[in-house]
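The following block contains the structure, expressed as structure tokens.
Just one protein chain is left out here, and the rest sit where they should.
Per-chain numbering from 1; labels A and B assigned in written order.
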Amino acid sequence: MNGFLHELGKAPLTAKFGVVVVLLYILVALFAPLLAPFGESEVVGWEYQPWTTENWLGTDSLGRDMATRMIYGARNTIGIALLTTIIAFVVGSTAGFFAAVLQGWVDQLLSRAVDVVISIPTLIFALLLLTIFGASVTSLIGVIALIYATFVYRIARAVAMGIVVMDYVEAAQVRGEGLWWIMRKEILPNAAPPLVAEFGLRFCFVFLTISGLSFLGLGIQPPAADWGSMVRENASLITFGDLTPLIPAAAIGLLTVAVNFIVDWMLHKASGLKT
Amino acid sequence: MTETQSPLLRVENLQIEGLSEDRWKTIVKGVDLTLGKGEVLGLIGESGAGKSTIGLGAMGYVRDGCRFSSGSVHFDGIELTGADRETRRNLRSTRIAYVAQSAAASFNPAFKLINQHTEFPVRRGVMSREDAQKDAIDLYRQLQLPNPEEIGFRYPHQVSGGQLQRAMTAMAMACRPDLIIFDEPTTALDVTTQIEVLSAIRNIVEEFGTSAIYITHDLAVVAQMADRIMVLRHGAEVESADTATMLNAPQQDYTKSLWAVRSFKAAAKPAVAEGQVPVVSLRNVTAQYPGMSKPVLNDVSIDFHAGRTVAVVGESGSGKSTTARSLMGLLPPVSGNMVLNGAALAPEFRKRSKAELQAVQMIYQMADTALNPKQRIRDIIGRPMTYYRGLKGKQLTEEIRALLRDIELEPDQFINRLPSELSGGQKQRIGIARALAASPRLVICDEVTSALDQLVAEGILRLLDKLQREHDLAYMFITHDISTVRAIADEVVVMQHGRIVEQGAKAQIFTPPHAPYTDLLLSSVPEMDPGWLDRVLAERVAQSA
Partner (left out) sequence: MHHLLRLFVQRLALGLLTLFVVSLVIFLSIELLPGDVAQQVLGQSATPENLAAFRRELGLDQPAHTRYLAWFGGFLQGDLGNSLISGLPIWDLISERLYNTFFLAGFAALISVPLAVLLGVVSALYRETLLDKSINVATLTAISVPEFFVGYILVWLFAVEFALFPSIANLSEDASLGDRIYRTFLPALTLTLIVTAHMMRMTRASLINLLALPYIEMAQLKGASQRRLIVIHALPNAIAPIVTVIAINLAYLIVGVVIVEVVFVYPGMGQLLVDSVAKRDFTVVQTACLLFAATYILFNLASDLISIASNPRLLHRK
């Protein structure tokens, strides 16, 4: 931890900004019930009330407190995106490592299957699957995790391929080590650093895709507070010159920018150490 | 060839800094050099000596992430480190040219060779396109490229490495510059190709009276090419003198140690007793990669005896490393068989028993890729002990420590380190320790010293020799370096195109008459004698006449 703080001290301003923003979001998401002035779907007044000291950001199309929904939204939107990304990474990188180590038909089978999924644009495939499974949080997580697992698979496979050709993996293979040892002791520790940076990037994509689907009314379902659907529900205010409905969208953007800044810094450090 | 008038190039107190981990570090620490017209200066040093950086600096060029921090470079009266871009750019090609280490990577893949050749003569108005093309063909002819009229109209990927290197020399000559920087131009080539490129470069440089800076890590090469030699270490000059003086009477200890490297010779061993069973035998092994039409190994038979070293020599593509892969069970033979202690050895490693796997161990060329960067020395060496010999706990630690002492690394200091905390030579020692940890019978050493600086390589050879005597190990020593073979081999196997050309005891192989290929190979290895290149070329002319 001290090492990290020391590194962070030397990091560029953008990375520091990113870390602060991400920490802030995590705090808000964790302590949402303590921070929020009202209940998540509690109706507190008329529709579209302006900003007041009581309703900091006014009320939404159903008369719920915007600020409260923003705070709970952090928890729902980020939580679901994070869970989805984690599932995608566990599934995708396990499959990718298997393909790289075993090669042959396992690799062919998995890679061709992934080729097919990737040849359909993400959002389109998500819409297709959501039609079948219906729009619910479980199917949303499952569908998006499946689609992004294919991207993770490709990256993890490529990273692992680069490691498999290393002599130390060959040395372990001809020593007689089993598949499990090679995956766990030889591949994983070396694949982890590039995959961590990739995790940040993929989280951003997952987060944006889920927000997009919620905006289309096909993602996180009401009455749960969620930033994407909040924009959709209150969008009509914009034509009256009121930008309040865009605050959730800006919150999405801010988090994505922050994560990107951190990823940039990590990638820069990784490439800088090589030379 | 010392000039009394002002020299062509005068570098004074040149300092260059490089950015590493957000900090500027000095990589060239105040170098002075002068170069007269028509003079060839050899820059020699081990990796990290700053040779290339100085060579490029002499052109007024620094790579991205580097900068001139002090000193000056005067080229024919023009100061380059402070000159504006335009001035420096206009000197390049026309007055200063560069020949890179890897011609294959340094030619643009999208254009024909001759168009890359004529680009700057035409742009700088030195000559018209037709004249430039005619001149290119003349230069190709002078550099003894095959089909000089036609070769320029090929793309880089259609031409071999040695030919590309000569084409790049021709390109450097295009505007008849005053100075050419040769940056390790033959390092990536096989010895039999190297000799052709060396003679071509030397002839043309003499012919046009071009000044040159010749950068290399190979003493024998620089002895042929340079009038004067400067020895560099850690970005600073160690000493410099004319070639003969430098070779015969070096002043500094570091230089002397470089010169002395080739002195090691393993003690001769008694001949193999009649009827002794080899530890491992290859019998008529032929191997082929799936999907390839021709076998990569053809009818290879070698016996490996306990306590003795078989050196397998050959150039790239000769099949020497493939032989090792077959032996390791990574490329199972399509015919022929392998024998371990008189019993058949399964062709594929997955089918081998633990004892069989344990018996044959390998040490790799690149210690960087051979050691898992995320494992500590304790685990790297300890794993084979646990896996093959079931060692655990205190006994394991004791054994690891004993082995570290064996390879001359202090256990307390090294046992918990990561590979990234070791020097190149230390990493190679850990590679050796990992092979020994299995208690093998045969150890395959695949070019184990070729990525190392000479002094370090010497230490590794001595260590291997000591370990062989202590553990009665059989070695298969794969190398392209003849001097290493002379140092360590008991038997020698010469390979070419996947076949054994000649094999036998060392003395027999190194005494004429040789097989023709062995002869070519042996005579192509540069020697420290400055007259070597002339002598060999003259001999070859005499023979062919």
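Of note:
FYI, a residue touches a chain if its C-beta (ideal position, glycine included) is under 8 Å from a C-beta of that chain, and two chains touch if they have at least 3 such contacts.
For clarity, every value in this text was computed on a predicted model and none was experimentally measured.
Touching the chain that is not shown, out of A:25, A:125 or A:148: A:125 (per the contact rule at the top).
Checked against the full complex, the one of B:12, B:76 or B:119 touching the unshown chain is B:119.
One chain is missing from the display, and on subunit A it is touched by residues 115-117, 119-125, 127-135, 204, 208, 211-212, 215-218, 228, 231-232, 235, 238-241, 243, 245-246, 249-250, 252-253, 256-257, 260-261. Mapped onto subunit B, the interface with the missing chain covers residues 56, 59, 61, 63, 89-94, 97-98, 100, 102, 105-111, 119-120, 124, 154-155, 157-158.
One rule holds for everything that comes next: only the chains that are shown with their structure count from here on.
Chain centres here are Cα means. That of subunit A falls 47 Å from that of subunit B. Note for the complex: subunit B touches subunit A at residues 20-22, 65, 328-330, 349, 352, 354, 357, 362, 364, 366, 369-375, 383-384, 387-388, 434, 438.
Residues 10, 166-168, 170-171, 173-177, 185-186, 189-190, 272-273, 275 of subunit A are the ones that touch subunit B when the two sit in their complex.
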